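Omission of a single protein chain aside, the complex is shown with its protein chains in their original locations.
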Amino acid sequence: MYRYDEFDQALVEQRVSEFRDQVRRRLAGELTEDEFKILRLMNGVYLQLHAYMLRAAIPYGTLSSDQMRGLARVAQRYDRGYGHFTTRQNIQFNWIKLEEMPDTLADLASVGLHAMQTSGNCVRNITTDQWAGVAADEFEDPRIWAEILRQHSTLHPEFSFLPRKFKVAISAAAHDRAAVKVHDIGLRMVRDGAGEVGFEVIVGGGLGRTPFIGKTIKPFLHKRDFLSYIEAILRVYNQHGRRDNIYKARIKILVHELGAEKFAAEVENEWRAIKNGALALDPAVIAAVAARFSYPNYERLSDNPSALARARSEDRAFAAWFDSAVSNHRQPGYAIVTLSLKPIGGPPGDATAAQMDAIADLADRFSFGEIRVGHEQNLVLPHVAQRDLVELWQQLQMHELATPNVGLVSDIIACPGLDYCSLANARSIPVAQELTRRFRDPALARSIGRLHINISGCINACGHHHIGHIGILGVEKNGEEFYQITLGGRADEDAKLGTLLGPAVRYGEIADVIEDVVEAYVALRQRPEELFVDTVKRLGVEPFKERVYAAR
Amino acid sequence: MTSPHEQKKRKINGSVVVTANRLGDGAVVYRTADDHWTTDLAAAAVVAAPAAAALLARAEADGVRAVGPYIAPVELAPGDRVLPGNLRERIRLDGPTFALPGVV
Partner (left out) sequence: MPLVKSGQIVEDRFVRVADGASAPDGIAVIVGGARFLAEAEVLLQRSAPIGVVWPNDRSVGALAPYLDRVALVALMFPSFRDGRGYSQARLLRERHGFRGELRATGQVLRDQFLFLLRAGFDSFEVAKDADAAAFAVSTRRFDVFYQPSGDGRATVFRQRLDRIGWGAQAR
């Protein structure tokens, strides 16, 4: 966990005071909405259908229990008692008054949180593996790099008015849980032939209306060049990215139009001019940031204590939860526990203030006071002793946080959709809610196996529908909600965009159709262990299409 | 459903209102006949589509009390009740179409 030093804290407070003045000027009529909009977005403030929405950053998805209590306080004091965790490891509050926004931000700052650059055409919250620092397959903590870049990109004097938003993800594990190939810049920590750890640099990935898988422009970047190379990419993009058409302004379009090789050459050229300048990272600078990260003081424990083994064999409900929610930790005797924010019939990713407070207390008791937010819109207690799992599970059940569906069909990712969002064309949340009801039987969900459904309410793709095993995209036809379905997308190291199944279907039909798709998979898979996404890969979408549309 | 931007492009026939969000808290508001804003749709100025341009122009000139005004369709129900004309507008008036978390 990173703790702000006095510089970090001072900057966040100065930013709140600046925004307080900007809000005052807007309310007094000194700023037009056009002027103010850019300023509020850079502080995470949107105007949605019903109210202002505040998106607060949770840098690289790591929260302390005190910060979680701070979020609960904001939900209680300024909002309607809940918050929504997003696919970018942030939290959104849906009902905050502009007049109270400066106080809200000041409250967040008091627990070391901010909303800077969670929107606007700047470098956004840097995301990473929600299991960073604890995953068994990781060889270095990527959050140190995310934090260095967070600092470097905060109020950057050159890159605060880019052609469009800019998203960076960093992964340091063999299995990519940060979706680095669908970001403006994706960084994969890798080891070169000499055993040195550096970064593979991938650019130009992204979803939205023109989805692209990113291209590698530098197979190995030394740590010392981390900032200078990113600066070079941003400088090329800032000058040459398109500004004439908002839909063509992302870096993926520039990379596509120039070609990855030409783009890489431009970056290389710019980088050569600055790589030995002030941005060359000195190991002492890295060490100073790393020193602000604290790590738990683990006990020496052994794996699979007998009480746990007994509970797994004797209590089927516990076993079902354990199988879905508990993952391997790199420290013997510990486990990573995912808290499902996907209760049957609930809006995906929402947590009430009471749940947030309860999670903070449980984190203090069972997880060294630390909590993570994952891009699947679930929370994680990253350091739970295996001997405590049964007790934790009992506690989680009391707070409706133990739905045994993590990674399964009802663990649905959905954007806020037309119920909240001013850009949406169709609703997402009620579709997700209905699907969780259809697949509420845990035995059925388990027999279906790992299956990710992603729902976006418009082409902007905040629900990442392109990379869902099943992707659902809401569109509007003649004033009515319709949904397009794609199959076979995936976000991992084999990232792939889904393939369109067939004609869009109506709101009233979408849950039936998805049930049919899942039934088709169960009939078509070679053996129960073949995952949905592998069946689609093996057969293509045609056999699914035949079965689903034949009856319609 | 239909974003305001698309609604501008699309020809809206029939009865309409001018709607926006209140600057201070973002609440959904409707333009009244005497050039104020109200949160009560029943108190909004309901006009035939051709007459809406003038109402909108006056609303746009008032950039401090409300933000992003646009023309939205309404339906007139028996007894002169005014109802939102599409799903998006219904959601703006009534809130999300599901129970909010923590609300029992």
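We call the chains A and B, going by the order they appear; numbering starts again at 1 in every chain.
To be clear about the criterion, a contact is a pair of C-beta atoms (placed from the backbone, for glycine too) under 8 Å apart; a residue touches a chain by one contact, two chains touch by 3 or more.
Source: prediction; values computed, not measured.
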Contacts of the hidden chain among displayed chains: A
Given A:K97, A:K223 or A:R243, the one touching the chain that is not displayed: A:R243
Which residue of A:F139, A:F161, A:Y247 or A:Y295 touches the chain not shown here: A:F161
Option from A:A174, A:V285 or A:A523 whose C-beta touches the chain left out: A:V285
Positions on chain A where the hidden chain makes contact: 5, 7-8, 10-11, 14-15, 17-18, 22, 30, 35, 38-39, 121, 151-152, 154-162, 235, 238-239, 243, 273, 277-279, 282-285, 288
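Keep this in mind: only the chains that are shown with their structure count from here on.
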Whole-Å separation of chain centres (CA-atom averages), chain A against chain B: 34
Residues of chain A touching chain B in the complex: 26-27, 29, 32-33, 47-52, 80-82, 97-99, 346-347, 350-354, 418-420, 422-427, 429-430, 433, 476, 479, 481
Chain B residues within the chain A interface of the complex: 1-4, 21, 23-28, 63-64, 67-68, 86-88, 91-92, 95-98, 100-102
